[in-house]
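For this view, one protein chain was removed and the others were kept in their places.
For subunit A:
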Amino acid sequence: MTTTASTRTRVTAPRRSSAGSSATTLRPSPIATGILIIGALYCLIPVVWVVAASTKSAGELFSSFTLLPSTHLFDNLAQLSAYRDGIFWRWMLNSAIYAGVGAIASTWVSALAGYVLAKFTFPGKAAVFSILLTGVLVPGVILAIPQYLLLAQLGLTNSYLAVLLPQIISPYAIYLARIYAAAAVPTDVVEAARTEGAKEFTIFNRIALPMMLPGLVTILLFQFVAVWNNFMLPYIMLGNDTLFPVTVGLSGLLNQGASAPSMYTLVIAGALVSVLPLVLLFLLLQRFWRVDLAAGAVKA
């Protein structure tokens, strides 16, 4: 059962596509290209809208042509920074803490769990893996209130930990890590290290972890984006607005009750600023994806 699973996953694991592919160059089909262009426009137009809208003043926002930029970007940013003594930047810092710490912890836990599930045989392994797969199917949103009630019993709500702890365990990340571990860490290497007398924890930290690095970067990015964009969990967990991440904070600027106008210009400028770290992170970590998954392993 487990062996078939691991061979199957080995096949589907990403490989370096450039390796030895000089045989055929496929001609692009106009239909496929057309579909991709429509898809790209579908994804990019909202981004263009945010960029254009963030340069407009409140009066222009709903009256001037939608995608026509204006000149008020810096006014909007200054107003955003001035709002309640710069609490927006506190929210950005909080988001960075939640997403940074959460993604690193989650990646490490996922790597460990995935490695163990891929390389060890122990009673109940199939059951653990089945439960994890079930977990992939359960949306995190519906767990937020049960998690709130549990953390309330520990007295941990309304704290950084309330948002960090539930996001460290991600079934999908563990599932991915298992696939990468099965594909990238040859069992021979693990056994060779064992024969040399290395402790299991050392094998994981010194040998398996570096081999899994490209896969882990994917998981890290994945988790970082998931935590950064998460709204429901911090929304339920936190009452103190100095602990809010940027998502929850900006939502508050739109919902100030019927008697106060929504602060659209600030929210749009804030949304623009809040995606910049994600863009930056992707650009910086992109190069890791080019590293071959098997880099460092013994050649067969």
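What to note about this one:
Assume a residue touches a chain if its C-beta (ideal position, glycine included) is under 8 Å from a C-beta of that chain, and two chains touch if they have at least 3 such contacts; residues count from 1.
Everything that follows uses one rule, which is that contacts and distances are computed from a predicted model.
One chain of the complex is hidden; its UniProt record names it "Extracellular solute-binding protein", one of "Protein NirF", "Extracellular solute-binding protein", "PadR family transcriptional regulator" or "Aldehyde dehydrogenase family protein".
The omitted chain makes contact with just one of the residues A:45, A:126, A:141 or A:161: A:161. Looking at A:109, A:192, A:209 or A:278, the residue that reaches the missing chain in the full complex is A:109.
Listed residues A:26, A:137 or A:260: the one in touch with the omitted chain is A:260. By the touch rule set out above, subunit A reaches the unshown chain at residues 58-59, 61-63, 84, 109, 112, 116, 120, 122, 145, 148-149, 152-161, 165, 199-201, 204, 235-236, 239-241, 251-252, 255-263.
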